[in-house]
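All protein chains of the complex are present and in place, except for one that has been dropped.
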Amino acid sequence: MIEAILHTSLRMATPIVLAALGGLFTHKANVLNIALEGMMLIGAFAGVIASFATGSIFIAIISAIVASMLFALLFNVFGITLKGNFIITGLAVNIFAAGLTSFVLQVAFGRRGVFSDPKIVGTTPIHIEFLDKIPFIGPILNNHSPMVYVSIIIAILVYFVLNHTKYGIYVRAVGENEEAAKAIGIKVNRIKYSTVYISAILCALAGINLSLGNLTMFVENMTNGRGFIALAAIFCGRGTTLGTYVFSFLFGFADSIQMRLQNLNIPGTFIQMIPFIFIVLVLSIVGAVRMIGNLDRGIKDE
Amino acid sequence: MYIIETKNLTKKFGDFTANNNINLQVKKGEIHAIVGENGAGKSTLMNMLYGLLQPTEGEILIKGKHVTIKNPRDAINLGIGMVHQHFKLVPTFTIFENILLGDELTKGIRINKKKEIKVVKELIDKYGFNINPKDKIQNVPIGTEQRVEILKMLYRNVDILILDEPTAVLTPQEVDELLISLNELREAGKTIIIITHKLGEVKKCSDSVTVIRKGEIVSRVETNDVTEKDLAKLMVGRDVLLQVEKSEAKIGEKLFTVNNLSVTNKQKIKLLNNVNFTVKRGEILGVAGVEGNGQSQLIKVITGLMKCTNGKITYKGKNITNYPSEKIRKLGIGIIPEDRYKHGLCRNMKISENLMAGYHDTNKFGSTYHYNYNKIKTNRDELIDDFDIRVGSADGNVGQLSGGNAQKVIIARELSMNPDLVIASQPTRGVDIGSIEFIHKQLIKLRNDNKAVLVVSSELSEIMNLSDRIIVMYKGSVIGEVNAKETTKEELGFLMAGITDRSEVENNG
Amino acid sequence: MAKIDYKQISKRVFYLILPVIFAFIVGAILIIISGHNPIEAYSAMFRGALVGKSALYNTLFSATPIIVTGLAISVAFKANLFNMGVEGQMYLGAFAAAYVGFTLKGIPTVIHVLLCIVAAIIAGGLFALIPGVLKGRFNVNEMVVTIMLNYVAILLTDYLTNFVFYSGEGYAATYPIEQSAYLPRFMKTSQLNFAFLIAIVMVCIVYYIFKYTRLGFEIKAIGHNVSFAEATGMNTRKKTIIIMVVSGMLAGVAGAGEILGVHHRFIAGFSPGYGWDGMTIALLGKNNPIGILIAALFFGILKNGGSTMELMVGVPRSLISIIQGLIIFFLAVDYLNTEFSFMSRLKLMFRRKVRS
Partner (left out) sequence: DTKDKDSEDKTFKVAMVTSAGGLGDRSYNDSGYEGLKKIEKDLGMEIKVVEPADVSEGEKYLTELAKAGYDLVCTLEYGHADVLATVAPQFPDTRFAIFNIVVDQPNVTSVIFKEHEGSFLAGALAAMVTTDESIDKTNDQKVISAIGGVQSPGIDKFIVGYEEGAKYIDPEIKVLKGYSNSFGDPAKGKELALVQIDQGSDVVYQIAGGTGEGIFEAVKDKNVFAIGVDSDQDYIVPGNILTSMMKRLDMAMVMLAEKLEDGTIDDQNLIELGLKEGTELSPMEHTKDMLKQEYLDKLEEIKEKISNGEIKVTDVSKE
């Protein structure tokens, strides 16, 4: 039971994990990336279309990344080069992505709402032999779509890059004190661009995981707010890699608990609130504990 | 041949000309001082040399060659390094990370932290600074930040080092040390440009001086040919009192008392330990001490930014322990905070708005429910006049003001409300001598009007000139109290180092 | 007297129109791709949004809810508080208005309407109190909390609608409100109603708050520099809570307007994302009430004209989102500020070329 729940949690958390890890880069560079949602959606879409057209999962992934990066380019041009507001450009990316996916679906493929077809090739779950021998952990970690494993590797990579490489230091410096970074000759805008591209790549993977890993289809607006949940996970995790991962996972966990509890004799809507209330409670408790012994007055300048 | 030369360099901000046809000349291997009033355009000039600002007109020649400096990277490549007046450090990074920012040492693609720490430690030791490379910037006092900035440039091995008011936040000992290191750097062949408001330092270390007034060079002299007074006069255009005279204090009743004040933080460290003192009407009480000995916390607690864990504060007989600053100001206490741009001003708000903050709920600016813009404007214009605040545009934001003028905005705001007590922390940090004279006069006037001033300063001469009585803080406690007229720099120095029993030292020595 | 800088103003207008034109050109290409005639489509849009009284009224009608949600968001954004929960606060406000609308019976219409609005204000404000207190007391990130609470609010109203106040008519809606709680229309053939006037009153109130009151001053200071605000006695913790609540109250008003003026009952999921639109509106309007009004009217034109375009010409709905997205992109850009840096960059490049 617990194994099954955790297995589900991991699977459900993966798109959120990937998007959140991507968003973490922009977050660190002090770019509020509301566009995670749209980038994920366009990734999911391009992946499905490419998989349908070529039958190659590899080409699907590449197409998803390219498409998502084109949207990142839009975000960069309008948000950074032309100094538009990040939130507006992010929202515009989301609206644009939602519109474009259904438009293309309708005009180019003559379909509405759903794009599913036997020709669409999804990723196949991976079975790892040696995990069979490990009790408890084995069943949780085994038999997932490749993106699940990729996401774990990426989490480690992200941790390494952010904390142990020059690039990571520059990203953080740009995010915390742009002036300081500028004064030392770091090309601030270039760093910001790159973080948006990285988040686009990871969002594309998140989208692929959704449309070709968890499912093998595209449905209009199928990301369904996961980009915002990812954003929340970043903030909950206070911008640390581990924290972001943990909170993304917690969302998946709370959601899978919620699904299992739906058979209790409580109105379904209240059960469905569990993940959201759970996160708010966790944050409140963490916040309250941090406040103990605090002597400074006023809101902290975050 | 000059290592740095500018030809008719001009910088305009909109209609305002901050630098006008500047022809700066600096010789290789000299220490060149630049002096001028607040807002004269010194930082602007330096920022152009460092690529942070682009000139509107004119040319820059480095080592005789025409150059375009688009950004700091270009400047560093040309061998120019700059330490800014307002620090540019990353608060959550450690000292070593800040120093090596942009020049990290790596092993493969991984940053080699061990090596970085070692290298920075060596650098720190080489220049004899007393800082720990692993501390985070957000946890160190402002003086340490300054040193980190200097080390950042020294590490980069630049030929030309620009220091924009490097000594403003250093203790006297640190200043001496810095000046010695600057000398060493010069011996090693480096050229140094130093901006400072402290003419003593100019005399002590520089070879030549450029004086800027209102965006133009008024004079370039060899340091040995002038006295401090001459320089002051060149800067301001009139004679300046380097030390404000004050009459005998007429001490009145007790106004403000601090009893057994203690602050223990989350980590159970005592930041303040049983602090006791009283401020009486008609006096100026100075708080001296090496920075980082609890003065900042003391000020935070008595100005309502932080709560104490123990103790009592009384004002006019009323218990005001742990009052927020809102209430404190209402009781007639003026507050001049240490960190100008963090607690005193808002860069992105108008001058007029900054001049009402803290008193924005009094009926001076209309009623509580309706502001009267005429009153707000009148207040602004009056204060700009009365306190001689030099503004480009009175309608502009405080962020456009030079450091000294920004400070005057705070002084004007707090003093104009006619307080009975002023708590002033580093009131003249980074302020030009003309303005120092002015601010000191204002504070003394207050004292003469039977009001009181509590002043915290790391500038010993300021403390000694202004105060009637001085307490010295050491490791969160008041270690001693002296009479300002009778004490000596030496005595204060000992107290600040935590030595109370001088005989002990003398016997040992 | 300050001179009116006509050059500056015309520049501003130019840069406002430029992006729109650009977006429409791209849109035209897509319309052609989708097999329609762009001229026909755009003229339908133009007619549907601006020609004739009822078209104009419908445009104002479309703008009404987002004017208020835009204001709600601007109050928080201006203080640097990311209230992303306007959508949820609006749902609860709407529900409260509906509740008072259908439970109180036989009271005079003006009073009934007022009571409904007050209930909405209270509900929206109370719901915003949660993120406010969590931020103010425990420094919990308000963006996360408000995003989470949106889901909770929508689920909660779903529950109340479907199981507690279910009309029994087969779809997720409550009982209808009393006639006395209706906001009257201006004309029969347009849905524009008094909610628009309420929105305008809100614009004035927020304008006044921002410009003339202590709260407005403090919102600005907190938004720019919290430490400064705290040090100048603004009690930023308490103010954070108050600002969040005010923002939530406005969100409540937006909800009440929709219920009392349009739906006349609470319908589960009635908002197509007014809270999110409000965010774009607030930002495009630079958190300035007048700017918000203009931005919302512009959105009203897009929406109302867009639906005429789909209705009359059959241009796909998704295309309208695309055009909307494009326009937002272009409008987001601060052309006046970037123009200079662009020019100077060009100049620098040129100079370098000449030298070498």
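A few remarks follow.
As written, the chains take the letters A, B and C, and residue 1 is the first residue of each chain.
Operating definition for what follows: a residue touches a chain if its C-beta (ideal position, glycine included) is under 8 Å from a C-beta of that chain, and two chains touch if they have at least 3 such contacts.
All values derive from a computational prediction rather than experimental measurement.
Within the full complex, the chain left out of the display contacts the shown chains A, C.
Residue-wise, the contact with the chain that is not shown comes from C:172, picked out of C:172, C:205 or C:294.
Across the entire complex, the residue among A:30, A:142 or A:216 in touch with the chain not shown is A:216. Considering C:36, C:112, C:214 or C:264, the position touching the chain not shown turns out to be C:264 (whole complex). Residues of subunit A in touch with the missing chain: 4, 8, 11-12, 15, 102, 105-106, 111-114, 116, 210, 214-217, 219-222, 224, 255-256, 259-260, 262-263, 267-269, 272. Contact between subunit C and the absent chain runs through residues 58, 155, 158-159, 161-163, 166, 168-173, 176, 188-189, 191, 258, 262-265, 267-272, 303-304, 306-308, 310-312, 314, 317, 320.
Everything below uses one rule, namely that only the chains that are shown with their structure count from here on.
Taken as a graph of touching chains, this assembly is fully connected, with contact between every pair of chains. Farthest from subunit C, judged by the mean position of CA atoms in each chain, is B. Chain pairs A-C and B-C differ in how many C-beta pairs they share in contact, with the greater number at A-C. Chain centres here are Cα means. That of subunit B falls 45 Å from that of subunit C. Across the assembly, subunit A contributes 297-298 as residues in contact with two or more other chains.
Within subunit C, contacts with two or more other chains are made by residues 225, 227, 229-230, 235. Within the complex, the subunit C residues that touch subunit A are 30, 33-35, 84, 130, 134-141, 143-145, 147-149, 151-152, 155-156, 158-159, 162-163, 222, 225-227, 229-230, 235-237, 240, 276, 279-280, 283-284, 316-322, 324-326, 328-335, 337-338.
Contacts from subunit C toward subunit B in the complex involve residues 211-214, 217-218, 220-221, 224-225, 227-235, 344, 348, 351-352, 355.
In the complex of the two chains, the subunit A residues touching subunit B come out as 160, 164-166, 169-170, 172-173, 176-177, 179-187, 292-298.
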